[in-house]
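For reference, the structure I am asking about is given below.
Left out: one protein chain. Kept in place: all the others.
After this line comes chain A, so read on.
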């Protein structure tokens, strides 16, 4: 292979990206060396098994990916603003919508939520870490390396261009030759390992590590939503793993699972993809529901209305989400009985979702509502998500879907559910839990400004798309003629897109601004919270709880506060040694090796793939023979730490 085939050449945008990537790498290396931070980086972050630090790394990666996916989005809006625009050609446009969709779902939405789960779930259930801390580090690093593998495609070898759904035969060797589609397969495969492990890890954590007295029906709603999400992950992700593996066999080893010739079944790919894909959209919405429930209940200063109904509706959603997948390909030619069945199940799933909307509204009803940024995101979610849900039901009618399918109507639907559901929730969760981790709040004024700009921008950008859909504009087209009449609405949408970008920049700036200027919070409970995470100091000591709390009901910390027994008296309490897991370098090394193995398969350099795979196996063997007893934190040390973190509170 020639060097100019290896590196993507010819496009000034890409040369710009090359330069900025190289400059930022040099910058990072320079800063780390100058301030002698390499050792710190390795000890404190790369080898950590602390769920809070892993959570923070998940969230930072997700914000980076939101930036990358956002740049893709801006490029697409720029191209579509004018008819017959020649800013991007069709193949470049195809690559951009493919990477945009894949990155936003797999490498932005899911990691952001999993990051929040990492930070919050053990604290909410009164645990000192997750059930398998080492595995948790493996999860993060495989996700991160999978994401990096996917992301380098646009400068090395070329990006995939068959859509985030990667339908065959489009994604097959004949129509998508070269490394691009392989990046999709291997990047998702490596990251998928991490997701599956997270699902297992957090389900076990939630089932087995709750503080004494916290029965299932006393768990905070975010913990409940995380548990159900884990069940979805455990059952859905293996299907993706298998589907990706089969397509990899097709493309790299000449198998015929999904090919047009030799008995392959192209439609089976679509089928398997959506058996995973529909649960996947619920994997990214259920934790969001959980976040909104926490925020709305805290700032309405009431307990959640209809706690049980919330739990049962999530259980029903989890079951139903496995029997609706065909609604993504009603038009592929199944007969009327199949389409009717899946139409009905799809409409049925709107019922439990609707139940939850009423629960939030009734939680707000007669509450003493406090408006702040986290609450604003949650309030904006309700009407916007209803628009997304109602248009979902319109799409669910198979006959009508023949009209809507693959038009901008569909694009508007899924952005209304994904952005006003998942993305608003990520921001709400960020503002809400940020002080717990970093010990200071994010600035409220900047927060509110960015909120208004982003939410207005979102509606200006995506509401017109419903009408573009009615006007017949198909999705995934790189340009349109003048006489289509699509120009005005597209121009409006692009203005909205720019507003969203401005909102995003302000949110990121706010993090920088608050780190520099915000005052430290004086207590671990800056919002007058209800659940256990607020009973710990901020920032949380690495062992979380000096003493595991006793739980006597829903909203345990609220109860403790009402009874007036707030503080843990470290001088009086009989504290005990705490057993904590040791750090380990194995997860990051194993994941780097997986990255190299994936990269080898992408370019079909078997020597590289085989060597790195052997390396992965060696790291697994190393881990198996490592007794890893962990270590104990002595009582004196705990007292010392607790005195320090709690002193500043008075």
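Going forward, a residue touches a chain if its C-beta (ideal position, glycine included) is under 8 Å from a C-beta of that chain, and two chains touch if they have at least 3 such contacts; residues count from 1.
By our rule, contacts and distances are computed from a predicted model.
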{"item": "Which of \"Metal ABC transporter ATP-binding protein\", \"Electron transfer flavoprotein subunit beta\", \"Quinol oxidase subunit 4\" or \"Tetrathionate reductase\" matches, in UniProt, the chain that is not displayed", "value": "\"Quinol oxidase subunit 4\""}
{"item": "Touch with the omitted chain, as defined above, among A:334, A:608 or A:622", "value": "A:334"}
{"item": "Touching the absent chain when the full complex is considered, from A:32, A:268 or A:471", "value": "A:268"}
{"item": "Touch with the omitted chain, as defined above, among A:7, A:45, A:67 or A:322", "value": "A:322"}
{"item": "Sites on chain A contacted by the missing partner chain, in the whole complex", "value": "235, 239, 265, 267-268, 271-272, 275, 322-323, 325-326, 332-335, 337-338"}
